[in-house]
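Right after this comes subunit A.
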Amino acid sequence: MKLRTLLTVAGLSIIMTTGSAMAKGRLVVYCSNEPNACQTAVDLFGKKNDIKVQMTRSGSGSTYAKILAEKDNPKGDVWYAGTLDPHSQAGVNGLLEAYESPVLPEIGEAFKNPATNKKHMTTGVYAGVLGYSVNTKLLAEKNLPMPQSWADLTKPEYKGLVQVASPQSSGTAYTALATLVQIWGEDDAFAYLAKLHMNVGQYTKSGSAPGKAAARGETLIGIGFLHDHAKQIKNGFPLELVVPTEGTGYEIGGLSIIKGARNLENAKKFVDFMLSKEGQEIGGTIDMFQVPTNVTAAVPKEAIRLEDVNLIEYDFVKYGTEEMRSHLIDRWAKEVKPLKR
Partner candidate 1 sequence: MSRNTSIQVTLKNISKHFGSVRVIDNLDIEFKAGTLTTLLGPSGCGKTTLLRLVSGLEPPTGGEIWFGEQDVSQFSATQRDVGMVFQSYALFPHMNVEKNVGYGLTVLKETKEKIRDAVSRVLETVNLEGFQKRYPDELSGGQQQRVAVARALVLEPKVLLFDEPLSNIDSKLRRSMRDDIRGLQQKTGITSIYVTHDQAEALSVSDEVVVMNDGAIEQQGTPRDLYQRPNSAFVANFIGDSNVVDAILVAEEEGSAIVLGETRIDLEKRKVENRPGKIKLSLRPEMFQLRETGDEKKHVMGTIAHSAYVGAVVEYFISTPVGELFTTAPVSEEQYAPGRKVFLHFHPDELIILPETRG
Partner candidate 2 sequence: MQVSFGERSFRVGIFTWAVIGVISYWILPWFALEYGLFDATMDEYWDTLGWKSHPVSMLTPVFLLLFIPIGWANWSREIQGRLLVSLALVATLLLAVDFIIPGRSMGLGTGVILIVLAALFSYGIARLGFLQGDIFISGAVTVVIFIILVFVFYPVLQIFYKVAVTKEGDFAPFQFFNIITSFGIGRVVLNTLLLAISVGVATTLLGLLFALYSVRATSPLRHLMRVFYILPIITPPFVVGMSLILLFGRAGILNDVLMYFFGSGGLFIPEGVEGIFERSGYIYGFRGIFLAQVLSLTPVSYMVIVGMLTAINPAMEEASLTMRGSRWITLKKVTLPLLAPGLANAFLLGVISSAADFGNPLVLGGEYDVLSTEIYFSIAGAQLDFAKAAALGILLLVLSLTIFLIQKKYLGKKSFVTVTGVQTAGNVTPLPARLQRYLSVFVCCWLLLIGILYVSIFLGGFVKQWGADYTLTFMHHKELWTNGFSSGGWPSFMNSLIFSFIAAPLTAILGILIAYILTRKRFVGHGVIDFGTVLIFAVPGTVTGIAYIMAFNTAPIELTGTAIILVITMIIRAMPVGIRGGMSALSQISPSLEEASLLQRAGSFKTLRSVLLPLLRSTIISSTAYSFIRSMTTVSAVIFLASAGTNVATTYILSRVESGDNGVAVAYGSVLILTMLAFTLLVQAVTGRSRIEKQM
């Protein structure tokens, strides 16, 4: 019995090895983007360079934790996408490798070296605008006015109809929290969040869930990055994107090489590719509507243009630190989350 199992395993391994053993090199990508976006980018890069790419997809928070856990014996080479803060944090903690890509001159100023420690460990690979989307079908059914601002969301008529992720589990939600703090100052922001809490039907675990719920009519209003929501409109859902009038924050998608990468050269190639015009335009082809950071790349027509909206001066350095992060999240968990509604 044991022998037979062994033969089976051996046989399977032969079947599965053939065809892949000829690649020139390897790359292990930790990807925090949408599964489809991860897969497309990785496939394209692998095919183009004849490199065998392994990709593991998980949220930016858990990817950070994974890299931290593996710091003595890194398994990943490059970390693609996910909000900037965990990238920054990883840079501060010495988990990343500095790299200045030759493509850098084509990258917008704000995205060249956005991370906290300013050591060129992370480059911005896309940008996304924070906001909320509204299900117009539900809105009509309920005969409610279209909200326009952050403040509108606390109106009693939207009670139970707002969805947002919990900052304890979602980077998106933390960006929203930090944005509000930067707009109004910390105490006012928390007073606002307490009021908003009364209208929140459900805090989701994942940052992209509220937009999807709004699209499907599971909630009226979903707070999140609008590029996620734009995709739902493309899919035919009755959504309207709202960039709040008070101004809003944005996220930068990070792209970093992991310190001790075993396939450093390929990792650099991957970074160059993802920053290039070609790499940046992948998003448009698969309905990913983030804004490219390469100024030469075409912006998808569904994407919101940074220059069209009222963006705040988001302080990635200040709000990217672990202290600030845990301070704000803890305060939210203690002061807002337990409130009865």
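The working rule: a contact is a pair of C-beta atoms (placed from the backbone, for glycine too) under 8 Å apart; a residue touches a chain by one contact, two chains touch by 3 or more; residues count from 1.
Candidate selection criterion: all candidates are chains of the complex that A comes from, given by their letters.
Everything numeric in this text was worked out from a predicted model, so none of it was measured.
J.: Pick the candidate that touches subunit A in this complex from 1 or 2.
T.: Here subunit A touches candidate 2.
J.: Can you list the subunit A residues touching candidate 2 in their complex?
T.: Interface residues on subunit A, with respect to candidate 2: 1-2, 5-6, 8-9, 12-13, 16-17, 20-21, 23, 26, 28, 34-35, 39, 52, 54-62, 64-66, 68-69, 72-73, 75, 137-138, 141-143, 160, 168-171, 201-203, 205-206, 208-209, 211-213, 215-219, 232, 235-238, 262, 333-334.
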